[in-house]
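A single protein chain has been omitted from the complex, and every remaining protein chain is retained in its original position.
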Amino acid sequence: MIDRRKFLKKAIWFIPAAGLFRHFVKEGHAKPATEGYDPANHLYGMGIDIDKCIGCGRCVEACKTENNVPKEPFFTRTWVERYTIKKDNSVEVENIESRNGKVGDRSTESDVLRSFFVPKLCNQCEHPPCVQVCPVGATFSTEDGVVLVDSKRCIGCRYCIQACPYGARYLHPETRTADKCTFCYHRIVKGLLPACVEVCPTQARIFGDLKSMASRLVRFKRTKRIHVLKAHLNTEPKVYYGNLDGEVR
Amino acid sequence: MLEKIPEQIKRLAVVIAIIIAAVIAIRFVILPSSLVDRQFHRRSTVEREVAKNIAFAGATVCGTCHVDQMAKKSKGYHKNVSCETCHGAAQTHIENPANKPPAPRGREFCVLCHAYDPSRPTGFPQINPVVHNPLKPCMTCHSPHDPVPPEAPRECSACHAQIANIKSASPHALIGCTTCHTAPAQHKINPRRVAPTKPETREFCAKCHGKEAKQKDAPKIDFSSHGERFLCWECHYPHLPERTATKR
Partner (left out) sequence: MNRELIERLAEHLNEVTGFIYPNEVEIHWSILVVVYPYITGLVAGAFILASLVQVFNVKEVQPTYRLALLTALAFLIIAPLPLLLHLGHPFRSYEIFLTPQLKSAMAMFGFVYLWYLMAVLLLELWFEYRKDLVVWSNEAIFPMNWIYRTLSFFSTDISERAVAFDHKAIKIITLIGIPSAFLLHGYVGFIFGSVKANPWWSSVLMPLVFLMSAIVSGIALVVFLYMVITPLRGEGVDMRCLDRITSFLFYAVIVDFTLEGLDFIHRLYQSEESIKILSRLVTDKLFISLWVIQIFLGMLVPLGIMIAVKSLRFNAELRRLFYFASVILIQLGIFATRWNVVIGGQLFSKSFRGLTTYKMEVVGIEGLIAALGLLIAPFIILAVFLKIFPASETAEAKEAVSS
């Protein structure tokens, strides 16, 4: 039988061993994002003008190129939906993806009441349900209004994907962590536009700083009737749709 | 007092104390803050995010070297189309100009935007790629940096293809667009600024559909009683008027 005294004598070695362990694991100190950039001065949002979108899919392809999103159609940070509302009130919706030569169906034109394209992406909500449910705090909102995912800490439980009402998140098949649109955070803090906004040929996507006195987004919000998706869920999205149709979910 | 505590509780208490001490020691003493400090995790995430590779350079930068193309583009219909929309991601070209970005020269690329699609907003220039100069590369007639059509579009259907398609299957098929709409010449150059007119009186439609009108095959109605004071096209869609109006 091990005597109490012998046990304590052996246990006492545990303390310096632990101290040594701690010394070898590096403490962390982080530098600020970019020199001179203060996130507190910015609040980013996006406007989408439904009247201008031609459904060409350049935005989807540009996003995949810029952000290393897998090219397969099952994972996407942004996508474009086509709505066709017929005279009998039936609604058909389809996903345009990156529009590889597919065009609309001409055969039933006379039945159509309204038809249009709706680009979709992460809404960078002010009250994000995804941030609320992450068990380890791997997804969070930055001060400048963008929701990011810490891919080094995400455990891949997929709760955030279930909690997102907009289907904006997916599990990246290579990193096995949650991924989503970040408004091209690495571009916007350097004064560039997000890739999707950059390549949109008709300026259907309008990126801006809500805290700025003069920004295209603020003007957009002034001159259009603005809708957000699923307003009743109180997520307070920061993607503002101008002239959005009531059938859009 | 200590004798009153049952023996098993004393033993249990020791075990529990050891467990709690171990947990506290591990969590607060041994583990480094880089594992548990949430602010540190967020800052390093932002750092990693900002350090990510940039693929698209942005249209402004292109103009610093390609001055002529920028000048040409800045006046035409493609003035708001970014260079990289057609030429693809060009950051590598900025870093090493020898890496030339592709320039799409075939028909497959232009039709991504300009092929006719009924869901596209009316007024966006669209063509039917099957019949519109088949097999010829678009660049033959349209310069991509200043895409003026070789002739001003003769037909309204060049930009208003959906309306033209619908109308062509309707009773109004043989009526030209200009019969009802006056389109100033400026409309073909600056479509959103200068709009064509729409008929503003009921008398306009009465020219064909009134009781005394000469047009033989146009259905006649009594304009003094039908539709109260509203304009005809507020109920009837002129591009596809109902063929069989059920008598009520």
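Letters are used for the chains, namely A and B, taken in the order the chains are written, and counting of residues starts over at 1 for each.
The rule is short, and it goes like this: a contact is a pair of C-beta atoms (placed from the backbone, for glycine too) under 8 Å apart; a residue touches a chain by one contact, two chains touch by 3 or more.
This structure is a prediction, so every number in the text was calculated from the model and none was measured.
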item	value
Sole residue of A:94, A:109, A:126 or A:245 that reaches the chain not shown, by the stated touch rule	A:94
Residue in contact with the excluded chain [from A:153, A:205, A:224 or A:238]	A:153
For subunit B, residues in touch with the removed chain	6-9, 11-12, 14-15, 19, 27, 31, 35-36, 38, 41
Residues from subunit A at the interface with the omitted partner, ascending	70, 72-76, 79, 81, 91-95, 97, 120, 129, 132-138, 153-159, 161-171, 173-174, 176-177, 233, 249
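We take it that only the chains that are shown with their structure count from here on.
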item	value
Subunit B-facing residues of subunit A, complex	18, 21-22, 25-34, 51-58, 62, 65-67, 82-84, 99, 101, 103-106, 109-110, 112, 115-117, 137, 140, 142, 148-150, 152-153, 182, 185-187, 189-190, 192-193, 195, 198-203
Subunit A-facing residues of subunit B, complex	25, 29-35, 37-38, 40-56, 58-59, 78, 80-82, 84-85, 88-89, 108, 111-113, 115-121, 124, 162, 165-166, 169-170, 240
